[in-house]
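Before any comments, here is the structure.
As you look at this complex, bear in mind that one protein chain is not there, while each of the others sits in place.
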Amino acid sequence: MAYPTAILDVIGLWTGWVLMLMIYSYPLYKENVAYRFAEHIFVAIFLAINLVVNFTYLMNTCVTPLLGGNLLMVVPLILGILIYTMLIPEYRWVSRYPIALLVGAGFGLGIRGAIKPSILDAIVSTITAPSAGGMMDWVNFLYIAVGLVSSMLYFLLTYEHTGLLQPPTRIGRLFIMIGLGAYFGNTVLFRFTMLTGRAQFFLQVLKIIPM
Amino acid sequence: MSDQNIFDKLQNIDRRVFYWVLFITLMVPFVRPIGLPVKVVQNTRDLYLGITGDNVKPGDIVIMNFGYGVSAWSECAPGFTVCAKALLREGARIVFMGSQYDVELSFNKLKNDAKADFATKEYGVDYVFLGYFTGGESAIAQLATDAWTVYPADHYRTSVSDIPMMQDFHGWQDITLVLSSDTGDVGSYFLRQWQAAHGTKLAEIGIAMNGSTDYPYYLAGNYFGLSIGSRGGAELEVLIGEPGEATTAMDSINASHLLIVLAVIVANVGYLLSRRQA
Partner (left out) sequence: MSNILKREVVFALTGVVTVLMFVEYFFFPQDWIVTSTIRTWAVIIYNISLGLGGIRLIQQHIMGTQRRRENWQFSALFLVAFVIMFLTGMWGYLGTGVATNNGIYSWLFNNVYTPLGSTAYAITGFYIFSAAYRAFRARNLDAALMLIAGCFVILSNAPVGEVIWSGIPVIGEWFRFVGQVPGMRVFGVVGALGMIAYGFRALLGKERGFYAGGAEE
């Protein structure tokens, strides 16, 4: 994307740059009016986009088919509107019906879908020994197997982690710590990449680097 | 004694100094790029191989899910762009969709970044942008059952019955593979409702944090490939032979990562020294 030349686009680019600095004035300086200004603008615009986009989707998926002859679509429309009874204290209980449908569908889909990849496939993968490979493959296999079993014991909360349970749960905790450390390392990549994008934008608008 | 005083002073430094040091450190490599080579790891290679060559035939329909918004463009967009380019070059037909409110912006950015590849393709025949969807896991499950009920029209309000490509896409059985690029849960919905339920090939082009949680699924064979964060995006750019945004960002990533490790080491050295003194 080249540096824009149209006046509105250039104004837009600099507007974004200034708004970015307003937001960053909070960590880089201290909380101030400019930060509050930008923060409120962001939340307002985000909310408006939320409502516009969702309204558009509702029209596409429900209202247009309803007006096209699919009369069954009046049911979810009414149920959806009933959710807003949550705002009226004496009729709040009515909103439980659409929520019940949502929760039921969510649980049913989630539970039936989670069994295979999260439990069965995970266990099969853990206990499947390497068919070929050197010493390191076997070390890794044993590491993962012992690690998973001991980590799962750590989450066994029905019994206190004393006596016979103490050594494996202690080892399990160490495996979890390693996992969390690696997770932290990946989190750093994620957060810094986002910040890198902003640093790049900062320089591009000033034309220090090409766009 | 004086070394410990330095460490004590460093412990109490104003956090704003860190923020400025970090911000400047991120900017310097853009002005003075270094360009260290990026090594490609197996999970990224498997992803690229899974969407090229014999694994994708001309005319195959592929879903590409924009599970990321503008905030994660630098993390997910480069890898997503490479995958879109690769699939378009293989002659696959792509269904673009997304759960973020700004999915249109992400799609426009993709079209801009892969302009040359999109220029030879026809909308509605080679690719379609269905736009925003909501409904969480129910929507993804329903997409597998009857896609037209989740998307009666595309983003531009053209009825799917009027889109040539959509005549061949009604449910999971019409899809060759799914690529999901996520900051949140949509990839896991595809995992549960498409891959686990119907065996659809699935790969993730996710943020780095998702790389940690998704890697066990890749090892178990639920994902055929996995691109982890901007590093994965840079690896994909190496594989396709076209350096892009992720490769450019790697220098800045190098500097910032080195900085944080040095900061952690300095902080811990100071801590251990002060503990020993105590």
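Each chain carries a letter (A and B) given by its place in the written order, and its residues are counted from 1.
Here is the rule we go by: contacts are C-beta pairs under 8 Å (C-beta built on N, C-alpha and C of every residue); 3 or more make two chains touch, one makes a residue touch a chain.
Worth saying up front: this structure is predicted, and the values here are computed from it rather than measured.
Residue in contact with the omitted chain (choice from B:L88, B:A141 or B:V160): B:A141. For chain B, the residues touching the chain absent from view are 11, 15, 18-19, 22-23, 36-39, 41-43, 69-73, 102, 104-105, 133-136, 138-139, 141-142, 145-146, 149-150, 155-157, 171, 197, 208, 211-213, 215-217, 219, 229, 231, 250, 253-255, 257-261, 263-268, 271-272.
Chain A residues in contact with the hidden partner, per the touch definition given at the top, are 8, 11-13, 15-17, 19-20, 23-24, 26-27, 36-59, 61-62, 72-73, 75-77, 79-81, 83-84, 86-87, 89, 92-93, 95-112, 114-115, 118-119, 122-123, 126, 140, 143-144, 146-148, 150-152, 154-155, 172-189, 191-192, 194-195, 197-198, 201.
In this section, only the chains that are shown with their structure count from here on.
Separation between the centroids of chain A and chain B, computed from CA atoms only, is 13 Å. Note for the complex: chain A touches chain B at residues 1, 24, 27-29, 46, 49-50, 53-54, 56-57, 60-61, 64-65, 102, 105-106, 109-110, 112-114, 116-117, 121-122, 124-125, 179, 182-183, 186-190, 192-197, 199-200, 202-203, 208-209. Of all the residues in chain B, the ones that touch chain A in their complex are 16, 19-20, 22-23, 26-27, 30-31, 71-75, 101-102, 112, 132-134, 136-138, 141, 149-153, 157, 191-193, 195-197, 207-209, 211-213, 216-217, 219-222, 228-231, 248-249, 252-253, 256-257, 260.
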